[in-house]
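Missing here: one protein chain of the complex. Every other protein chain is in place.
Moving on to subunit A:
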Amino acid sequence: MKKIFLLIATSLLALTLSACGEEKANEEIVVWTQASADHPEGKMFAERVKSYNEANPDKPQVKIENITRAGAGSGYIDKLNAAITANDLPDIFTLDGPDIGAYVDAGVLGELDGYLTEGFKEGFTEAIIDQGTVDGKFYGMGYSDSGVAVMYNEDMINALPEDVKALVPAVDEDWTWDQFVELSRKIDEFAKTTNDPAFENYEVATSLLLTDITAGAYELGTYYFTPLLWGNDANIVGEDGVTVDGVLNSEKSVEALTKYAQLFEEPALASATESEKTFHTGKSALSVSGFWYVSELINNYPDLKFKSLRYPKMSENYDGLYTPSGSWAFVRNGQIEDEERVQQIAEVMEWLTNDEASEQYYQMNGSVPTRINSVDVIDTNTDNPYHNDAWTVLKYQVEETNKSRPVSPGYPYLSETFAKDVILKIAQNKATDPETIKQYLDDAAKKIELEFEKYKK
């Protein structure tokens, strides 16, 4: 027994000492990503880094480290924050687009203007440039965009009377939120009187995935529904990223959200407590759907026939940017000041986000391209009509209407409060009158203003 004890103690000491001897190569450029190594996203980064190292054998080699994230990013974000405290950040790391403002405010990120090849920044789509820009300086290079469409169950729509069917726009047509609500209303009326098998499992006209907000995925609510405000010349925060009162609770915001609330007027057309996978399992005819639905529905719900439509506008005449967009981006460690090193880092970041990378990411992982020249890689002529339809809509939105979410140092709190205290609350309480909605917005604005005091210098 004594020997076992001694053996364990000696092994522990040896392990500790051997690990202490390991030194970090100075030359290596280290990249942290939130994607796991086994996931297609992790594999696409590994592939990209490999090609960089092969093409540039004389330059500092790039090493990628995969820090798995949980849920909205915890795990990865915890490690990132610990590394900031320990002054041990990697050269390059990934951040979710809306979080860039907070990290810039904390002085963690380094700007990229002046280090990039001429014209490189302009190669990104407008929404991606806006997402990575704080106070006019460029910090984040998005490697993937996103998008939201309205999807409908083809079997259900085909069962509708001709006059209702006529309300469904074509894949390349704009439509308004009022038209969307009207279609939902007609579908609901029909569903309650029909015996058509397509409506056998019908529960609600429209799936909005508000249950995700209840489950803590607040950002989804803000991502899906801030466009209603944008499309009505309103926003959740002012241009400075910290003024909320008078912006979030403006008359325009009340007007937009009163239109959103029409969906909850009895008989309700959407629910805050819809079933799991409502649209996927034929329980709703319509769905406000993130672009990830496309591969999910095609691969896992082969019996579901679904078509896609553009995200509805607030008003027919609105011609500004308004559709949801944005995703994770590469940023650089702002603690590195050596000019030569920063230049090397910027070069690697360009390699990770250039036109070729953008195309490669779409092909390997279905990532929505962020480069203007790469959007055409989206194939809308495949054998699958559902894929073609959805990507026709998403491609159009990436090129023409995608808008980045607001840049704010307190974005996480802003997003959580808007989703929970406004979007979800309207649905839960079926609040449809402008006065109540104004009250919700005033309360939310007051709460956020209090939190944002610390950002107002």
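Observations on the structure shown:
The rule is simple: a residue touches a chain if its C-beta (ideal position, glycine included) is under 8 Å from a C-beta of that chain, and two chains touch if they have at least 3 such contacts; residues count from 1.
The rule is simple: contacts and distances are computed from a predicted model.
Not every chain of the complex appears here, and the one that does not is recorded in UniProt as "ABC transmembrane type-1 domain-containing protein", selected from "4Fe-4S ferredoxin-type domain-containing protein", "succinate dehydrogenase", "Cytochrome c-type biogenesis protein CcmG" or "ABC transmembrane type-1 domain-containing protein". Residue A:Asn300 is the one among A:Asn300, A:Gln343, A:Gln363 or A:Asn384 that touches the chain not shown. Of the options A:Thr194, A:Gln262 or A:Ser275, the residue whose C-beta touches the omitted chain is A:Ser275. The chain not displayed touches subunit A at residues 1-2, 4-5, 8, 12, 15-16, 18-20, 22, 32, 35-42, 65-71, 75-76, 78-79, 81-82, 85-86, 88, 275-277, 280-281, 290-292, 295-296, 299-304, 327-328, 366.
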